[in-house]
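Missing here: one protein chain of the complex. Every other protein chain is in place.
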Amino acid sequence: MLNIGIIGAGRIGKVHTQSIANYVRTAKVVAIADPFLPDETIQWAKNLGIAKITKDHADIINDPAIDLVLICSSSDTHSQISLEAIAAGKHVFCEKPIDLDVDRINAVLAALAAKPALKYTVGFNRRFDHNFRALRKAVENGKIGKVELVKVTSRDPAPPSAEYAARSGGIFMDMTIHDFDMVRYLSGEEVESVFVQPAVLVDPAIGEAGDFDSAVITMKLRSGALAVIDNSRRCAYGYDQRAEVFGSLGAAVSGNDAASNAQVWSGAGVTGEKPLYFFLERYMQAFATEVEEFIEAVVNDTPVPVDAYAGLAAVLIAIAATKSAKTGLPVVVG
Amino acid sequence: MLNIGIIGAGRIGKVHTQSIANYVRTAKVVAIADPFLPDETIQWAKNLGIAKITKDHADIINDPAIDLVLICSSSDTHSQISLEAIAAGKHVFCEKPIDLDVDRINAVLAALAAKPALKYTVGFNRRFDHNFRALRKAVENGKIGKVELVKVTSRDPAPPSAEYAARSGGIFMDMTIHDFDMVRYLSGEEVESVFVQPAVLVDPAIGEAGDFDSAVITMKLRSGALAVIDNSRRCAYGYDQRAEVFGSLGAAVSGNDAASNAQVWSGAGVTGEKPLYFFLERYMQAFATEVEEFIEAVVNDTPVPVDAYAGLAAVLIAIAATKSAKTGLPVVVG
Amino acid sequence: MLNIGIIGAGRIGKVHTQSIANYVRTAKVVAIADPFLPDETIQWAKNLGIAKITKDHADIINDPAIDLVLICSSSDTHSQISLEAIAAGKHVFCEKPIDLDVDRINAVLAALAAKPALKYTVGFNRRFDHNFRALRKAVENGKIGKVELVKVTSRDPAPPSAEYAARSGGIFMDMTIHDFDMVRYLSGEEVESVFVQPAVLVDPAIGEAGDFDSAVITMKLRSGALAVIDNSRRCAYGYDQRAEVFGSLGAAVSGNDAASNAQVWSGAGVTGEKPLYFFLERYMQAFATEVEEFIEAVVNDTPVPVDAYAGLAAVLIAIAATKSAKTGLPVVVG
Partner (left out) sequence: MLNIGIIGAGRIGKVHTQSIANYVRTAKVVAIADPFLPDETIQWAKNLGIAKITKDHADIINDPAIDLVLICSSSDTHSQISLEAIAAGKHVFCEKPIDLDVDRINAVLAALAAKPALKYTVGFNRRFDHNFRALRKAVENGKIGKVELVKVTSRDPAPPSAEYAARSGGIFMDMTIHDFDMVRYLSGEEVESVFVQPAVLVDPAIGEAGDFDSAVITMKLRSGALAVIDNSRRCAYGYDQRAEVFGSLGAAVSGNDAASNAQVWSGAGVTGEKPLYFFLERYMQAFATEVEEFIEAVVNDTPVPVDAYAGLAAVLIAIAATKSAKTGLPVVVG
């Protein structure tokens, strides 16, 4: 039985803790750390039978009984805590991004290289979504031949505050980073260059804060294949998360999920439900699967489903995209 | 070049005339007869270059230059005009039903048996619909294995007047007769017995006139396979015309057609268009194809796509259904 | 915290136990009884922290610390154990059917009438399915007007053994009983009469055992509305579980669920996944919700989502259906 420590008891930290309680029989959350720890979080953790509840994540890092940590703290602490956890010999599940700074990500990769027995993964949850997995499987099984174009539609239901947008590293680092990973995942390829056509169409305050809220991002992949992502921070019908992969023999296409497939047919037309509202609804099962499969990889000492390099690669594309948006020119990645 | 005479210049007579003008290069409408012949019909016929326009259908029957007649007159004249046309040595396309009376249908079949060179068909237009043809093709090609169940959904957008309903021979003879033919077409089998659960849910006046406006009709086929039809004379979203055929290896399923496949995704849900409104919209292409293929069979002396017996078989099922609805008991067909 | 005892540790008993562990915070499984109790079941129960593991269900019935029992034992024990549990003052979740015999069901209803504080429910899991709930909600919200027809498609992926079929009370008591409940649930109405067109199309041994493996079942509801169910014990593409409710203003229609909505578009056509294989796949979430909501009703002393009468009503329809299948005639229910 693996002992797990959760660092960061915000929304996603709680989701992962609950998933482990519900679905994982080979591991147990034994400690949780969060600098804020409101009473309700303490009560929630007690109800789940978590023994150690602390404000200091060092209490987890320094606990020799803990085998694995989930880093769900604020983004600017991810690389530092990763380094501490690796130094303490713990396996690490780190929420994205590892860092906004490439040097600091490389420091984590170097630390990992020195401890090959440790498993490390980045929380690219969408790779565990049933629909995207089915696309990837179709590609891997040769159903569409050689990949020629990946198209990702990714639109959030509602924009964050302009303050958040600015602080987050910008839309490409905060939001598109998942889509960049999806392009790598679905194509099985590296991105060579990127061109961004950005816009501020949703909230002028986001523009004033120096960020964008809408974009079309075109990419050239290493093989010469193409990729394109369209993003918006606002989507009236919910969370739009679709992908299409075109190849020499056909295409693999996935759509949104809704709460039911029921339709009403009436004088007003044929009406079905909107897509599920946001990531917690759409990816709830994916969040569980990503944690389950990482723990499985630790338990069985098998390769992790998403490696640390994926965390670097997506950030490198996001940096190039940010530069392209600012200069109006295509930018080579890396 | 085949010379065609149209008997009956109502809605469906005009549809067929137009189809021949648009799509058929091997035949030409040279005459049209209708007892009413309003000015606009005369003008319409002149515009199409139809030479003979008459109130007396005998002018067509007796015209040796005419090879083929389309009987689109009122239902109660179909068998009599069929007999006249056959006696005159003309090929016949007869709208459904040949007659409500089995003896009179048999008289037509006997007349045909005596003139094997003549082609005769009944206007079961749905057999020429692209969706139902695709189902039939899937069945014929063995895609679903041995047929076990045929399901037909057939719901009209708006009820006829109670007077019409009574005069028409009742819902099973007037409306379901197409669905009975569809069961025979899709299964490739004969119907052995039928049970009707009828209801008056749409217009009480239809009930007072001795007819029904809603029904579920269950059938046992010769092989032991099953069939079921659901009918309503009123459908708020238009014309509902779907079918499913289940077999040992799977099912073949068809849906409605709409004017476009466009959808609007919004806060109110995902909304597409209603099905096409009624038979002229849904089956416009099928009406053209049925006439085209019959003329082709005449020109090439090949078997007709729908034979005269189909006209008898559907009426026999309708008679059994009518009896079942009245007695509340299952009835053997024939 | 409610204490729960599970009686019957077969497949469905385990599913419910797991659902309570995963999703229910207000109740805890403290005991499990099963006459067989293989080692792996004992180990499984221990892993879940279940304190009392016994071969004798009386150990649960007689335990004053237990508030609620789930009866998941073999069908022929349901009514007897229900009576024992009610006598012992316990709330009861009973898998369907309560009994094949109406008198014995009535005995349970009478026992309940004498103890109005006790909650009792029957495991009609499909009422908790997201798709069927959305249909019911559309009906309740008046989206389709007055109900005129309920259509239920219900086809199992693979037939049971002929022995099981015979022992189970026959297809209508074993399989269609869920569909009868669905007709009552979706329409909000009682069934007045039923006509069955049965067939043996899948496995002759089932016919030799006196049962059927295929059927179309037509019903007349109290209001005059209609219902129809089509059943097969074998379905090549998985578990076919769909429903349509037609009303004066439109229809509410639901389809199957698949493991993903991904499609491959290729020279061979547009291909998506089959429906989920069987009830454990399709209704996994519904099984959890039915237990959750029943426990919630117990905790809050609110009406149960499915009352004991529903268990009687479905059996009465199944009895009428069985009689209809044997006599070939329509049969009044009750």
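Lettered A, B and C in written order, each chain numbered from 1.
One rule holds for everything that comes next: a contact is a pair of C-beta atoms (placed from the backbone, for glycine too) under 8 Å apart; a residue touches a chain by one contact, two chains touch by 3 or more.
Owing to the predicted nature of the structure, the values given are computational and were not obtained by experimental measurement.
Of the options C:W44, C:W265 or C:F278, the residue whose C-beta touches the omitted chain is C:W265.
The chain not shown here is touched by just one of B:A51, B:A87, B:A110 or B:L249, and that residue is B:L249.
On the side of chain B, the interface with the absent chain consists of residues 21-23, 25, 47, 130-131, 133-135, 138, 143-144, 249-257, 259-267, 273, using the contact rule stated above.
Contact between chain A and the absent chain runs through residues 144-145, 148-149, 151, 155, 195, 197, 199-201, 214-216, 218-220, 224-228, 230, 232, 234-237, 240, 246, 248-251, 328-330. Taking the complete complex into account, residues 236-237, 258, 265-275 of chain C touch the chain not shown.
Here is the rule we use: only the chains that are shown with their structure count from here on.
At the centre of the protein atoms shown, by the Cα-centroid criterion, sits C. Look at where the CA atoms of chain A average out and do the same for chain B: the two points lie 57 Å apart. In terms of their C-alpha centroids, the spacing between chain B and chain C amounts to 42 Å. Shared contact sites, meaning residues of chain C that touch two or more other chains, fall at 144, 249-251.
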